[in-house]
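Below, a portion of the complex is reproduced, with chain positions unchanged.
All chains are identified by letter, namely A and B, in their written order; residue positions are counted from 1 within each chain.
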Amino acid sequence: KPIASPAVRNRAWELGIELQFVHGSGPAGRITHEDLDVYLASRGQPGAVGA
Amino acid sequence: PSGQYDCDMLVLGAGPGGYSAAFRAADLGMKTILVERYASLGGVCLNVGCIPSKALLHVAAVMDEVSHMDTLGITFGKPQVDLDKLRAHKTKVVGKLTGGLAAMAKMRKVTIVRGYGSFVDPHTIEVEETTGTGQDKTGTKKKISFRNCIIAAGSQAVRLPFMPDDPRVVDSTGALELRGQPKKMLILGGGIIGLEMGTVYSTLGARLDVVEMLDGLMQGADRDLVRVWQKMNTPRFDNIMLKTKTVGAEATKDGILVKFEGEQAPKEPQLYDLVLQAVGRSPNGKKIGAEKAGVTVSDRGFIPVDIQMRTNVPHIFAIGDIVGQPMLAHKAVHEAHVAAEAAMGEKSAFNARVIPSVAYTDPEVAWVGLTEDQAKAQGIAIKKGHFPWTASGRAIANTRDEGFTKLLFDAETHRILGGGIVGTHAGDMIGEVALAIEMGADEIDIGKTIHPHPTLGESIGMAAEIAHGTCTDVPPARK
């Protein structure tokens, strides 16, 4: 399971990003807001989330 | 922007779920109506649950504390209890909070409609006006149409069918009315609510019996936590009957005569001055005409929802006790915010990893996340940090060193998965464990966080150090 704080998890969910595909650069592989930015930039447009 | 509807948002029920949802919706700019059958806002929690119980438990805790002070050199006289004044105190506490809610509703321009609401179609509710201190109907009915709705109609205490209708048989609401000081009390159900009320009555002078169908009290908590509570509380009880059922009861002149069956059942029926039914709560899902709105309700009365708290009908949400376990106020509030934001079109979701539980008994028992029992059942390899409060300077200074703090870490990643605390003020400290879990902290993160000395809170840092093998306030780890 990827580690990410509540704020990062919420933002990932809102952006439709699956955290398991994001590289975590923080201590012990923690996924940071910056990691989400990097992922987004590399992936292009954020997709929609099916509710 | 409500357009063809009377409001953007209608919230049904003004408990912690409902008022939080209505306030959040209003703060987001929605025209909001809050429907509640009772005169005051706050639902079960504020009026007949969390708050009045804690007001009484606080008084009980002080009384219990004082009873041990003579060994410390301070002797007080035997306390005089004025039940009317105590009840008035409790009412005042509740009134402060419910009054605050009414004022905040006004500031937010949330319209309160008093009455019993029932759906008539997916965009309309009919409210039968109620009046007085209960839910007497005036006969006036009105329909309110809504663009979105959040159902927050909560739950009700379960009553055993064979219990006589007698003032000496009460549920938690009745017990909180504090009508007298019984000598001998039976608690039906060994859960948190029953044990909290039992604590109050026992401090006020009652001898307790408790009967529980399962094989332990305070289900859900690890047994090691409960054991500490039980050891401290054994003196309150005449009889703890586990794996035992109540099978009958009769109101007699001398008390309620109750029959038991099961492993630890006494042969003879027992006589009680007060019987508290605390065998669980059932959701109100079947009492609101949900079918007229097309909202699915489970057989047991729960309303299924998705991660955004949305029911099967996309513009109708549900939150709180009515959507499922755990039936806790803080869960309801967090769900409320998600639902209001989702209704506004935001992408909020309920994705908290853990929801803490607290028994506000003496000592308190608090736990969050994975329990040891669950780890065992699910075959999860854990590493435990167990800090006994006999090594806590503050606990010893408080003469309350019976407790302990334990943290459970993933044996491989060392990340925290859960924790439990038994001891005074445990509930005020378990939030840190919850934060650690949400943040994905490991034993070093927690252990290297400097906690102030001497506090009970530092026991969390110590427990992490113990897991890590670096604690110097406990004997060395055996090699």
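Observations
Heads up, the rule we're going with is that contacts are C-beta pairs under 8 Å (C-beta built on N, C-alpha and C of every residue); 3 or more make two chains touch, one makes a residue touch a chain.
Just so we're clear, the structure is a prediction, and the values are computed from it rather than from any experiment.
Written as a formula over the displayed labels, the whole complex reads A x1, B x2.
Methods note: only the chains that are shown with their structure count from here on.
Centroid to centroid, with C-alpha atoms defining each point, chain A and chain B lie 34 Å apart.
Those residues of chain A that touch chain B in the shared complex are 3-6, 9-10, 13-14, 27-28, 30, 49, 51.
Chain B contributes residues 306-308, 310, 346-349, 351-352, 413, 415, 438-440, 442, 445 to its touches with chain A in the complex.
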